[in-house]
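Here is the structure we will look at.
A single protein chain has been omitted; all remaining protein chains appear in their positions.
Chain naming follows the written order as A, B and C, and within any one chain the residues start at number 1.
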Amino acid sequence: MSGGSAPVKTNYRECVRAAIREALQNDERVFIMGEDIGRYGGTYAVTKGLLEEFGNDRVRDTPLSESAFVGAGIGAAMGGMRPIVEIMTVNFSLLALDQIVNNAATYLHMSGGQLNVPVVIRMATGAGRQLAAQHSHSLENWYAHIPGIRVLSPATLEDARGMLWPALEDPDPVIIFEHVGLYNVQGEIAEDAGPVDIRHAAVRRPGKDISLISFGGSLPKALEAARLLAGEGIDAEVVDLRVLRPLDTPTILASVRKTHRAIVVDEAWRTMSLAAEIMALIMENVFYDLDVPVARVCSREVPIPYPRHLEEAALPQIPQILEVARKMVSQGVNHG
Amino acid sequence: MSGGSAPVKTNYRECVRAAIREALQNDERVFIMGEDIGRYGGTYAVTKGLLEEFGNDRVRDTPLSESAFVGAGIGAAMGGMRPIVEIMTVNFSLLALDQIVNNAATYLHMSGGQLNVPVVIRMATGAGRQLAAQHSHSLENWYAHIPGIRVLSPATLEDARGMLWPALEDPDPVIIFEHVGLYNVQGEIAEDAGPVDIRHAAVRRPGKDISLISFGGSLPKALEAARLLAGEGIDAEVVDLRVLRPLDTPTILASVRKTHRAIVVDEAWRTMSLAAEIMALIMENVFYDLDVPVARVCSREVPIPYPRHLEEAALPQIPQILEVARKMVSQGVNHG
Amino acid sequence: MSAKRASPALAVEKKHAHHLLREMIRIRRFEEKCAEMYTATKIRGFLHLYIGEEAVAVGVMQSLTAEDALLCTYREHGHALVRGVPARSIMAEMYGKLDGCSRGRGGSMHLFDVSRRFYGGNAIVGGALPIAGGLALADKMQGRDRVTAVFFGEGAVAEGEFHEAINLAALWNLPVLFCCENNQYAMGTALDRTESETDLCVKAASYKVPAWPVDGMDVLAVEEAARKAVLSVRAGGGPAFLEFKTYRFRAHSMFDPQLYRSKEEVEKMKTERDPIHLFTDRLQAEALIGPEEIAVMEKEIAAEIDDAVDFAEKSPWEPVEELGRFVTSEEAR
Partner (left out) sequence: MSAKRASPALAVEKKHAHHLLREMIRIRRFEEKCAEMYTATKIRGFLHLYIGEEAVAVGVMQSLTAEDALLCTYREHGHALVRGVPARSIMAEMYGKLDGCSRGRGGSMHLFDVSRRFYGGNAIVGGALPIAGGLALADKMQGRDRVTAVFFGEGAVAEGEFHEAINLAALWNLPVLFCCENNQYAMGTALDRTESETDLCVKAASYKVPAWPVDGMDVLAVEEAARKAVLSVRAGGGPAFLEFKTYRFRAHSMFDPQLYRSKEEVEKMKTERDPIHLFTDRLQAEALIGPEEIAVMEKEIAAEIDDAVDFAEKSPWEPVEELGRFVTSEEAR
């Protein structure tokens, strides 16, 4: 975790870049490949400058061949390298799913423990930039369903800066989702910010009345909702899942045991969402601690439309969280 | 629904074949394409004899190009045909997901209502045949997450026989999952068995003590468990979901309102499963009707291994259902 | 800028020549307006301009009938315009308004007009190629002698979907016209950094698909090549592949700092290879058009575009209550 050094102003994008840069500097086995990460500088400008610094060999522009270069990342990992594969966005990762699900996730178990795949696959995810139905997916839940991979969702600058290195140190495949809405988020982090834990959820704001459980691009919404609720005398706890697979169930349950109420905020379509899994876990483990049923605030079940007003109406928004929270708190039994 | 004619002995495979045959006979726009459905007769022998009867034009063997022929099915549907696309198994459907998710599911909404895609995509799904980690997936939950498509899971002979025609009549994309373990299931159906409803779940066995909610290849396990529980004085209701998207929530809730207890049996890996969604729905809607928390019996979170004993240990089994059911019934409040 | 080389006499009739020029200028001006409206934040999301490549869409479209089908990429405003989708409904779509050709839901990347068999922009590189095969299959099975034209960038040739789709079309002898718009870059990646063999016709040939390279900056060359290819496709000769060598004058999208190519390269192309300049110069050299005629044309086009903007501005937003309409046909109401 980060030391005590002076904080510096930065943003999420720069944090991801600093993490990649550091990895390239510290380990010769690390390289990065993906579409337009080099000459173009990255669609979201994350990798800008890296080609110039590290050269063609370690910063590799790939053809538009998602299956081939993701598979090549898996193979290179098997061959002793520590590849960072960038899939431009989760939307295109559909074209590489076979490699991830059938190869990366199965090799270790299916080979009886012989074959590790220490690959890291990063991709941008989520909606909110008016990119319409084919460019706005949130499929974290799909990936988090697959045994054999670790799925990370950095939502803070510290995590953007610190999750990559431990992911590279993990002997197994790790998928990192970066929400497109976060890249421009500004803030301060310690100058010597470094690796962070990639096993646990984090309580981002302690509270006693209700748990807002969220991750990735929805975390800022949950935090803002908590701030507003505080003004109304509702003390919300905000849990950032951080690790979507394997889920840190104890942290989730501990929060619900304390607050007796929970809302899951998840940008995915409601049905079969990650939010549903959180609700199932709570049902299975702390049912009797609940004052009211757990609720979820998710996306409407529509292909995400282009115009701002419709996109906003399709995605989870703060007023919805507030409304549900108020209702739950007013209904609930008081555990003095 | 089927009329009152005499029952005939048949099996699931023959029911699916009869449905395809009838569709080819009744509507010139219908054709079927997929890998090895013609000359080979179908991996699971479902399409055997159809090439001889209907010819090359309407029974099309495709190259091993999942993305191209699934996309071609979508395009042909847009062009006025009523294609039945067979993806040999769900495992290979990963290679066609882009076409299904980004095109078939989005066209109608994204075009503002102009562009219907009346395609039917059938695929075999599930484990239990010792085919190991790359050939044993259950990804119904992934598909059921996507707005814009209907997802069906015929678990009985009547549904195997009757779901295809209404699926073809649906102006939107329909995915039909046929569990590999069901093809050899024998039984009787009415000779004139025909189209069935594709909107509702079905109560396959009424009961008052506990609801076993299941679908597809797990339904026979749920039914057998119910039979065994009856011998112990536990009266289980068995709900067959049938339609995985959109879920028939009222039928699910009605059952739980009656029994106050529920177990979801689902062959998928536990985390982010369809079972989780059912639990979430129950939590949201009938929380206060529950005597005990809903439980799920799912697959272990491992790539499915080849040897029989390990595969069996990985998949949901009847003894697990019995054990959970007994425990739930013994714990629960009695609503006399 | 004038045609210095002695060109052969233009084999084109005056009226038709004016039509071609007008269509190219329409695209150019329309997209210049789009860029302006993007800066004015009236248009949002991704916006990919076709400026520099107009000759391709205009030339190909001359051989397609109203019965033929079209599929394009996210860089499809030009194709939609030339296809006859009204500028009004395209501009309204770019604004995200209810009167847009996709109800405003698709935006720049998803123009649809099924009544004109315009099957949309597609935002997934290569994503439309399998669909094109399916539309053509439907025509073939129903005995209609229609052609399906599918446009895609040279970057898409690296996608597996391209190979699966062209093989299937060739194997089943489907009436698909593959129109590869080789503008030399896929975002920031030059062709020789994405393909080991940069002669794309060789790839088509490896499926036994007849393939021709075409100067995509010469609208007449495009028209001529497309006419031949469409004739062959329509006659049942199976798919054909045209590689249009062209160049994108603008950034890939509005967010692209163009680090991957030099200003000089772009300037040189703009100066020497602009399809509108080249064609105008040739027409003027042969006295097939004069400055006044061009001025009239520009004026008419400007009026059409102003009208489109005006229409888009006035068009209402789709009510939020209708968000759920058309997810499936059941929600169509």
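We adopt the following convention: contacts are C-beta pairs under 8 Å (C-beta built on N, C-alpha and C of every residue); 3 or more make two chains touch, one makes a residue touch a chain.
In this text the structure is predicted, and so the values were computed from the model without any measurement.
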**OP:** Pick out which of A:Arg21, A:His109 or A:His309 touches the chain that's been left out of the picture.
**Re:** A:His109
Original post:
Which residue among A:Ser67, A:Asn91, A:Ser211 or A:Ser299 touches the omitted chain?
Top reply: A:Ser67
Original post:
In the full complex, which of C:Ala158, C:Met269 or C:Ile289 touches the chain missing from this view?
Top reply: C:Ala158
Original post:
Where the complex has a chain not shown, which of A:Gly128, A:Gly148 or A:Pro316 is the residue touching it?
Top reply: A:Gly148
**OP:** Name every residue on chain C in touch with the hidden partner chain.
**Re:** 158-164, 167, 170-171, 193-197, 202-203, 205-209
**OP:** Quickly run down the residues of chain B that touch the omitted chain.
**Re:** 35-36, 38-41, 43, 61-68, 91-92, 95, 129-135, 300-303, 305-310, 313-314
**OP:** Could I get the residues of chain A that touch the absent chain, sorted low to high?
**Re:** 31, 57, 60, 62-63, 65-81, 83, 98-99, 102-103, 107-116, 147-150, 170-172
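The rule is simple: only the chains that are shown with their structure count from here on.
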Original post:
Which chain, with its centre taken as the mean C-alpha position, is closest to the global C-alpha centre?
Top reply: A
**OP:** Name the chain whose C-alpha centroid is farthest from the C-alpha centroid of chain B.
**Re:** C
Subject >> Cα-centroid distance, chain B relative to chain C, in whole angstrom >> reply: 42
Subject >> Chain centre separation (chain A, chain C; CA means) in Å >> reply: 37
Original post:
Where the centres are mean C-alpha positions, what is the separation of chain A from chain B, in Å?
Top reply: 31
Subject >> Numbers and ranges of chain A residues touching at least 2 other chains >> reply: 91, 95, 132-134, 301-303, 305
Original post:
Got the chain C residues that touch at least 2 other chains?
Top reply: 104-106, 110, 122-124, 127, 160-161, 327
